[in-house]
Structure formats: C-alpha cells, structure tokens
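Got a structure here, written out as structure tokens. Questions coming.
Just one protein chain is left out here, and the rest sit where they should.
A, B and C are the chain letters, set down in written order, and residue numbers restart from 1 in every chain.
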Amino acid sequence: MDREELLPLMSEDTKQYVDRVLDVFSAPYAQHMGLKIEKISMDEVVCSMGIQPFMINSMGRVHGGAIYALIDHTFAIISNMLHDGTGQSTEVKFYRPASTDLKCVAKPINVSRSLGIYDVRVYSEEGKLIASSTCTGFIIRKIE
Amino acid sequence: MDREELLPLMSEDTKQYVDRVLDVFSAPYAQHMGLKIEKISMDEVVCSMGIQPFMINSMGRVHGGAIYALIDHTFAIISNMLHDGTGQSTEVKFYRPASTDLKCVAKPINVSRSLGIYDVRVYSEEGKLIASSTCTGFIIRKIE
Amino acid sequence: MDREELLPLMSEDTKQYVDRVLDVFSAPYAQHMGLKIEKISMDEVVCSMGIQPFMINSMGRVHGGAIYALIDHTFAIISNMLHDGTGQSTEVKFYRPASTDLKCVAKPINVSRSLGIYDVRVYSEEGKLIASSTCTGFIIRKIE
Partner (left out) sequence: MDREELLPLMSEDTKQYVDRVLDVFSAPYAQHMGLKIEKISMDEVVCSMGIQPFMINSMGRVHGGAIYALIDHTFAIISNMLHDGTGQSTEVKFYRPASTDLKCVAKPINVSRSLGIYDVRVYSEEGKLIASSTCTGFIIRKIE
C-alpha cells in the first residue's frame, strides 16, 4: 500500500497525516502479519487481517497472539497519527474462537497531554465480537 | 524440540504432562515465532524467544505484538499443563524498548475451579524487565 | 428507594427484575455511599452518587476508591439483573480529578454462558469523562 492507495481511505482532516500512517503501517511486523488499512478518520481507524496458516493455535483456531497483533497495529495507527507515541499497556479480553479474516475498529476514549487511551475491538467476518481491548499509549512528542 | 529434548527441562512432578506441553508448543504460531522452552516446573514455566527481522516495529525495536506472543505462548504452556483451557484475558504493560533475545517467566497467582490467573514477565538478556502481565485462562476441562 | 419509586425508572422489559435490582441496591455499602439509580434498561444502567465529605482524598478531590465504588455498584446492578453473579475483575482508568456529583453509565460488551463483560464510565456534572472501566462478572446461576 502506497500514498495513492491510502489517501482515498482517509477522511479529509486526516490526509495531512498520511506519511505518519504509512510509517507505522510499514513496520516489518505489521507487514509480516498482512495488516490492511480499511478506513481512517479522526475518531475511528479500521484495519483488517487475513488469516495465514502460521497464525493458528494448537486447537486449529486463530492464535490469541495473532489477534493481539491486529489490535496492536490498529492501535499504533490511531495513536501515532497526531503525535509520536509508544504502547504503554493493553487490557484484552477474548470472547470466542476465530477462524475467519478479522476486522479491527479503534476509537479514542480519552487523550490527555501525556496518555492516549483507545477502545479497540476485533470482529469476525460475520460481525461477531471476537475480542475487545483498552490500549494506552504514552505520548512522547506532540507534532506541530 | 521433541520428547527427548523436553523431558530434561521438566521437574519430576511435571514429566507426566510432557505430551500436553508438546501439544501447545507445537502450535503453528508458537513455532513460527521461534518459541523455546527453557524450564518447566509446577510453579514456574520459563520460555525464550530470539528476535527475528520480521518482529520489528517502526522504531526498529521489538514490536509489542511480538513480545505479547512470547507472553501468550508461555502462559499457554503453564495454563494448559494440568487442564484444557483457553485464554480469556490479558493485561500487559510495557516498560522499555527491547532489542535483544527475550526471556519470559510465568507463575501462578491463583487457580480456581474455572479460572487460572498467572503472573507473566518478560526480561531482556541483561535481565531488565521489558514487560509484565497478568494472564487469565478459562478452564474448559480438568484432566484426570 | 422502594419498588414504587424504582419502577418508573425501569424500561418495560426490565420491570420484571425490580426485586433483583432492589436487592443489589440495598447492599449496606451501596446505601452507605449514597448510590442513586437514574435509569435501567436491558442495555444500559445509569446511576449517580453525591459527593460526601468522607469521600475525599489527600488532595481534596474525590478519592479513586469512592469513584470505584460507584463503578462497582452500577456494574453490580446491570450484571445481576438477569442472573446471580459475582465480580471477577475490573480494569479502571482515571482521567481527571473529580469534585462534583458523579454519574455512571454501564453497558454490556459481551455476555456468555459464564462471564459478563461491561463497559462502565463515570462522568462529572459537566459531562467530562472522569474514569472508564471494563468490569467482568462471573455468572453463578442463570435465573428462569
């Protein structure tokens, strides 16, 4: 995914951050997991991830660690869009086994001068809630 | 890693669970991440993970999602040793960036009839605390 | 607050649970903290709490423990309405100091056969977000 593919997925007021988003998106681990960006606006980032054979757990379903990766990448995009930040903590709950491609929706709960807290949820293709989480980012540097 | 390599790493009272441990260890996602088992006893499981190029974040350090994978695999081994279970929730905190191979130590906090809660911590090669977490497993079936 | 005062605050489909709600509401600790029920429906319970002098912390604001009490009581009402349950875990984040009466809104995130997870948020009188939390209840017995 390059600038030309990403820009149409971004709301007008977020297009100025396209390079910051691409930077997070290009992280080797995000690329390795096959992260896809679906939609970006100031108050919602939607990503998705296809299931690959290496992501499976010992019961033949998507491993919690792979679901977490999708959560973490989506959180990284929304929390780094307006400032440089780093993940400080995540609380994640898993509700049902997953065996389809997954969609992830991240929304801000509260962003202060130093910490940004986001609600991040993962859904199956049928729209079932697979996992929900609260992700906290430490804000290192506000951008101009 | 096979039975013969694993058994010497297990305390006497856990050797009976060697096949259950191998089963969790053999999960495609654990193999993909290069999980290594260091030591298994009833009250402590130690694993490690080498850093691979695909695990890197946009700042050139180990991605939180990769650190989480190590936590989740180590938790899966300790929580599935005595019963069939499934991950219900994890609260994880990240303390400092990681760029070396990582070691992970899981210990039980409280195990009831239906839920097992574990303290799981990740250390750098120099012994610095990289991340700490509390992992909760839902117990599906007690084994005989 | 008795049955006659509570019923008008309940949606039609929840009125059948009025005695269960009164039971939780009558807990000594809920009464002691001055819990008030504002509104009850299947997918939202709203409570409030006035600030009393004994609830103050060493900086002269509402103590986090008092804010937590409001969260816990509101969660207890929504999670015990349809079944007998007990609190299993809570993750709470505090965003800003509070010095006014507080309002608390609880909504279900996911309710399975054995665990109910709820999003519970606390607001100041001016509508500022004071705290947000995820509360998990263990379901002991489904009612008929």
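Note that in this section a residue touches a chain if its C-beta (ideal position, glycine included) is under 8 Å from a C-beta of that chain, and two chains touch if they have at least 3 such contacts.
Treat the numbers as computed from the prediction; the structure is a model and nothing was measured.
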* Structure fact -> Of C:T14, C:Q88 or C:N110, the residue that touches the missing chain is C:Q88
* Structure fact -> Out of C:H73, C:K103 or C:R121, the sole contact with the unshown chain comes from C:H73
* Tell me which residue among B:T14, B:S48 or B:T134 touches the hidden chain in the full complex. => B:T134
* May I ask you to list the residues on chain C that touch the chain which is not drawn? => 23-24, 26-33, 53-59, 63-66, 68-69, 72-73, 76, 86-94, 97
* To do: List the residues of chain A that touch the chain left out of this view.
  => 88-89, 91, 114-115, 136, 138
* **Touching residues (missing chain, whole complex) on chain B** => 91, 93, 95-96, 109-110, 112, 117, 119, 129, 132, 134, 136
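Please note the rule applied: only the chains that are shown with their structure count from here on.
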* Per Cα centroids, the chain farthest from chain C -> B
* Asked: If you average the C-alpha positions per chain, which one ends up nearest the average over all of them?
  -> A
* To do: For copies chain A and chain B, work out whether under half or over half of the interface numbers are shared, and give different or same accordingly.
  => same
* Counting in whole Å, what is the centre-to-centre distance of chain B and chain C, each centre being its mean C-alpha position? -> 36
* Structure fact -> Cα centre of chain A to Cα centre of chain B, whole Å, reads 24
* Indicate the residues of chain B shared as contacts by at least two other chains. => 88-89, 91
